[in-house]
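Inspection log for the structure reproduced underneath, given as structure tokens.
Only one protein chain is missing; all other protein chains are in place.
Here is subunit A:
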Amino acid sequence: MNCYPQGPVADPRAAYQFGGSEIVTTQRTSGRRKQAFAAAAAVAALLATAACGGGGKDNGASKDGAAGFDAANNKVAQASLAKKGGTLKFAGAQDADSWDTTRGYYGFAWNFMRYYSRQLVTNKTAPGKTGAELTPDLATGLAKITDGGKTYTYTLRDGITWEDGKPITSKDVKYGIERSWAQDVLSGGPIYLQQVLDPDNTYKGPYKDKSADHLGLKAISTPDDKTIVFHLPKPNSDFQEMLAMTSASPVRQDKDTRSKYALHPFSSGPYKFQSYDPGKSLVLVRNTSWKQSSDPVRKAYPDKITVNFFTNANDMDQRLIQGDFDLDIGQTGMSPQGRTVALKQHKENLDNPVSGYIRYAAFPQSVKPFDNVHCRNAVIYGADHKSLQTARGGPVAGGAIGTNMLPPSVPGAEGQKYDPFGFLKNDGAGDVAKAKAELKECGKPNGFKTTIAVRNNKPVEVATAESLQASLKKIGVTADIDQYDGSQTTGIIGSPSNVKKKGYGIIIMGWGPDFPSVQGFGLPLWDSKYILQSGNNNYSLIKDKTIDGLFNSYVKEMDATKKAQIATEINHKVMEGGYYLPFVFEKFINWRSSRLANVYTTDAYSGEYDFVNLGLKK
């Protein structure tokens, strides 16, 4: 359909006048009536444009070699077409929280950091579940584990270098890890290693370290430049997973600019920072000191990698569809507008992976009547799961109805096979009879009043809150929706005292694994030790000795099969407690340009494309 303005169209200035006059009025402006008619003309023009907007371009540009719908979902698309060279162009609607390897906590940032940082071990560059497995990177092999799981020893590879050509030593690795102890200067990143290596927090971080080399952390020793040994006070079976996170990347002391490090992280990987303008753009170029022979993981296809940040996600989606960019760095799925256009016209450029996130409602037990399991169950039964799924975007863009709290990408997950509350019966409709029976047992046969807390900057979450509100009305539960400032999550819903004060009986949230294990997903959510006064994520305030105990035995268990069994058991205990109402096992619709080759999603980064080995066809 052709949509260029033809013939007489309303003067755009009329539209401008419309907006201007109507918002500023109250003064006696002359010719108000004339303006009203100008406005009428403007609206007529707008209507005409709206009617025309449905078409969009259909010039057949999409038939240019895109791999096909879901071609890169858990499998590799067009691996053989990847050539060396070219510029890989990312677009983003939001910059990373920090590009400092120690400080970033966004999943996409971790994924992207592999371009300019290397770790002792890292996730396999392979699609789907295999991607979640570990493979040696800077180290010659996976850890030599001794002393009953309390000592991990790695030997560094030959030929590994920084961007200035100097070799990467075990001391650089130790220093990079030590940085996460300096939370006062470098806040924001994951602190798993700190909790495992130094649970009593005796080390104060390298900046307050009085020793000459600032390498005073006792739990890590570096007998020589090629050897690094970790001494764990207590075993933790996911320890190598934690070392595979980019927050365990080496940092060289003389290049550590502390809080400014994010502006130019010193590269140990195949690419280095050329320029970075926060919130606007980022450009990586080849690190000429990096040698392919020293790196069994990274293929380093493109010559240059650019990231452009947009302020408007719709705008970005449109540019992706137009072919100006290759993929969204955020990897959280296209927004409704772009998604519809893409699904209708460019389906072969889309993948529909499971994200690893679970979207859910949590019930803080400090807010009455949610201290009573039957009242919690009443809400779980009363919710219309199909409606919640639709609010999340439907089965394709939103995800399958979530029936339990363990994401499908985590070992031990059963997916929809474990459905303790019978969500899938009646096509996902709520079970009003059971909900009412639970209400009776809770001593609130006529229902009760409560408040749903939801972030105001996530329209989809607000939609789920409205859906929940509507279905709870049917069982007599009146829920008021409180939309709080989404950038203040840690202080508002992360503060149990505030939650109690505000009476937030239902908190709408989402969570994805930091690393694909029940510990990397559920520990902060379900373990009583993780109830914090600020930045709390255990919103339901779960204090269950059985669950704590299961986590304790999980970290001691070294056998993968048994670990998965414990994960399953933890999930069951959480569901039986009625602490959560899961909405969906989230799915995304992500864009992949027709120029991309060797594309695949990986469980290591929650269904995102594996950035580090993306290639271009030309």
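What to note about this one:
Here, a residue touches a chain if its C-beta (ideal position, glycine included) is under 8 Å from a C-beta of that chain, and two chains touch if they have at least 3 such contacts; residues count from 1.
By our rule, contacts and distances are computed from a predicted model.
One subunit of the complex is not drawn; among "ATP synthase subunit a", "Peptide ABC transporter permease", "Anti-anti-sigma factor" or "NADH-quinone oxidoreductase subunit M", its UniProt record names it "Peptide ABC transporter permease". In the complete complex, the hidden chain is touched by one of A:Asn73, A:Ser409 or A:Ser467, namely A:Ser467. Touching the missing chain, out of A:Thr202, A:Gln337, A:Asn446 or A:Gln533, is residue A:Gln337.
In the complete complex, the hidden chain is touched by one of A:Thr451, A:Thr489, A:Gln519 or A:Asn536, namely A:Thr451. Among A:Lys124, A:Arg286, A:Lys368 or A:Lys502, the one in contact with the hidden chain is A:Lys502. Of A:Pro127, A:Gly189, A:Gly205 or A:Gly393, it is A:Gly393 that touches the chain left out of the display.
Although one chain is not shown, part of subunit A still touches it, namely residues 22-23, 25-28, 30-33, 36, 39-40, 43, 46-47, 50-51, 53-54, 56, 314, 335-337, 339-341, 343-344, 384, 386-387, 390-391, 393-397, 451, 456, 459, 462-463, 465-467, 469-471, 473, 480-483, 485, 502.
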